[in-house]
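Removed from the display is one protein chain of the complex; every other protein chain stays in position.
Up next, chain A:
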Amino acid sequence: MNSKSRYAWAYLMIAPTLIGTLAFWFWPAVYSIYLGFLKSENFGLVNHWVGWANYERLFKDDEFWRNLRNTMQYVVLFVPATIVLSTLFAVLLNAKIKGRSVYRVIYYLPQVTMAAAAAMVWVIIFAQDYGLLNSALGTHIAWISDKRFAMYALVIVGVWGAIGFNMLLILAGLQGIPRPLYEAAEIDGAVGFRRFRSITLPLLTPTLFFTSIVLVIGATQIFDSIYLIIGKTNVALPAVRSLVYAYYQNAFIYYDQNYGAVIVNVLLVINLILTGIQFLLQKKWVVYD
């Protein structure tokens, strides 16, 4: 087989994924950039070119800055908590304990739970009057409608949902660490936390780097828990509204796709910057052998 036909085969094999990615991810992103320069009427069938006007409006909009701050606050709270807890559970479940697979399944369960159903359960847990959380703590906090607490409620739900999958990734990373290293460390007298600190953690950094990139991008796009748990008539909504929620409101409730488009375009740029920064910083902490 010559190399040309080998390439042809390769492209044929990746075609389903490639076409799907181009049609459902790449094209909408490009189209959003185009929409951002328009003022559309009649459900997008009539369009006028307005240049940067939508962006000018966005940067003068106090609500946009507040939504951006909310989104970043969520990222800062959610990502470290998820990484630390996922690593902790992964290390514990990597040890030889009784009923290990049962625990693995339990921690992975949130991943296979329907988001909408889980949200309903969380609403009951957080309820002010009869909620489980308040009766456990002996408090009377309006977890999801007090603007001081609503963000933490969302972070709790987010971390709960994210641990399963990230734990799995980290578990795979742990099992990729060669056994002899631990044996050598043991001979050198490194046990317990010292072993974790000097061997496990450094060798886990490539996995942690990957999870943190994916988690940051995912966290900036928080939407469904706000939609399902906070809700649109909640007095705390302005304190937790994310950029994607603002996009949804503008594009689908206020019928302003153009303003919605500039919000997600700005989010795209923010994500590129955040990912770029992480790639620059990786030299300082990621260990590749």
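Everything below uses one rule, namely that a contact is a pair of C-beta atoms (placed from the backbone, for glycine too) under 8 Å apart; a residue touches a chain by one contact, two chains touch by 3 or more; residues count from 1.
Following the convention adopted for this analysis, contacts and distances are computed from a predicted model.
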item	value
Name under which UniProt lists the unshown chain, selected from "Hydrogenase maturation factor", "NADH-quinone oxidoreductase subunit H", "Sulfur oxidation protein SoxY" or "Sugar ABC transporter substrate-binding protein"	"Sugar ABC transporter substrate-binding protein"
Sole contact to the chain not displayed, among A:Leu35, A:Ala119 or A:Leu237	A:Leu237
Contacting the left-out chain in the complete assembly, out of A:Ser32, A:Asn54, A:Ser145 or A:Ser225	A:Ser145
Among A:Ala53, A:Ala81 or A:Ala127, residue touching the chain not depicted	A:Ala127
Residue numbers in chain A that touch the chain omitted from display	42-45, 123, 127-129, 142, 145, 147, 231-238, 249, 252-256
